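With one protein chain removed, the remaining protein chains of the complex are shown where they sit.
On to chain A.
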Amino acid sequence: MNSYVNPLRDPQDRRLPRIAGPCVLVIFGVTGDLSRKKLMPAVYDLANRGMLPPGFGLVGFARRDWADQDFAQVVHDAVKENARTPFREEVWEQLLEGIRFVPGTFDDDQSFERLRDTIRDLDTARGTGGNHAFYLSIPPSSFEQVMTQLRRHGMTERHEGNWNRVVIEKPFGHDLESARELDDVVSVLFQPHEVFRIDHYLGKETVQNMLALRFANQMFEPIWNNHYVSHVEITMAEDIGIGGRAGYFDGIGIARDVIQNHLLQLLALTAMEEPTSFEAGQLRAEKKKVLAAARVPDRYDLHTARGQYAAGWQGGRPVIGYLEEDGVSPGSTTETYAAMRVDIDNRRWAGVPFYLRSAKRMPRRVTEVALSFKRAPHLPFTATDTEELGTNALVMRIQPDEGVTLRFGAKVPGTQMEIREVSMDFGYGGSFTESSPEAYERLILDVLLGDPPLFPQQEEVELSWKILDPVIEYWASLKQQPEQYASGTWGPASGREMLARDGFSWRRP
């Protein structure tokens, strides 16, 4: 490392944003939905906020017969439609200079020759100096091919002072074994610190919000354990079905798609001990410890539930059932609702069940972590006074409307002594003078700056699969199809029974 200290920078000078050095972002699978709705707008938003380096190249690679300007038009439209910040011509002009498109397929050597030439050209023309980030917005099955091509065409060479990084998206494999294979493929070319895994449901902003809530405050820590918490519910509900993604989803299922990465990460962040510092390595160490202590109780028939959405009405619109979706076989056993209990065997959490559930075609889109507290050991009121009183709860709302809700009992005004539940709400959206950046903005900036990601590294991914694999194997061994539940409801009866067995019921998120 060199010891250059920039005289114009000062740790006290927090107005100055960190601007990434000149670099090229290469997006594979650039014609996808994700790229149009999230990636390209995020790139623009970064540019608009002055976070992108002067000398930034954006290269799209896809099987389209496009010229640079066709691609630029696509980016332009995507930005206009989906960017968070207002469209400004001069910012667009700055971006436009670095936009290139390479048509081609993953098995075609010539395409990658062209890609290399394009990148080399940008390196000199835009001064991007051999710094390349490869964003693989493609199915994992193509990873190996792309990696091989990148290596064969010398696009990931390391020189003094340049970097190569790669971004991959969840799912990170579909079980422990495939996760390891995937890692082998990626780690041939990239070192662990050059691999950025993104779970777009769980942005860095959210992770940091949770860390701040838990560890910057004195009042939550004393009750954050099995003395006070009775159980924890972690929910991620989507109000949509699989849309046109049968090819991706069927055979994978919601547990692999969401629980393995997203919900188990939320669980780890909720349950972990305080890291000694917020350095990425320390944080991962704590998450690993808690994931290693987590397991689904052995009686999978009692402590897990799965379902498939049936036709019904969802938010006022008629929708078809999962088995009627295009490309899904009528005999499919893929689950669109998955719920399971996870126990954590450590001193803090022994005896506190964590219930994870994730599903499609729920009444509304919501992600939250809810800690339910035990009832007060003694209530100096008559039973009728507290008839309406539930238990206290602390809910970390992840999306939409990120924030925190506290639920507690309060006396109903009037001469009667009657106690009822009330909510106290805090929303990130309304309590600061700034709106949160999109998860992708943070991620892309981290990639370009080389900031150690808060995202899971391979070991965490493997630990998550170890928790989930036995459940999925058990489900696969069952003869019958998952239980049907009407679209637009909160899931099948087996999901409710699973909690009822332990004496709880799901809260309505």
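In the analysis below, a contact is a pair of C-beta atoms (placed from the backbone, for glycine too) under 8 Å apart; a residue touches a chain by one contact, two chains touch by 3 or more; residues count from 1.
Methods note: contacts and distances are computed from a predicted model.
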Match the chain absent from this complex view to the correct UniProt protein name in "Sensor histidine kinase YesM", "Acetyl-CoA acetyltransferase", "OpcA protein" or "Sarcosine oxidase subunit alpha". "OpcA protein"
For the chain left out of this view, which of A:R88, A:H227 or A:R347 touches it? A:R88
Listed residues A:E273, A:D425, A:E459 or A:E483, member touching the removed chain: A:D425
What does the interface between chain A and the hidden chain look like in terms of residue numbers? 2, 4, 6-10, 12-17, 19, 21-22, 47-48, 50, 53-55, 88-91, 93-94, 97, 124-127, 129, 239, 315-317, 363-365, 400-401, 403, 425-427, 429-434
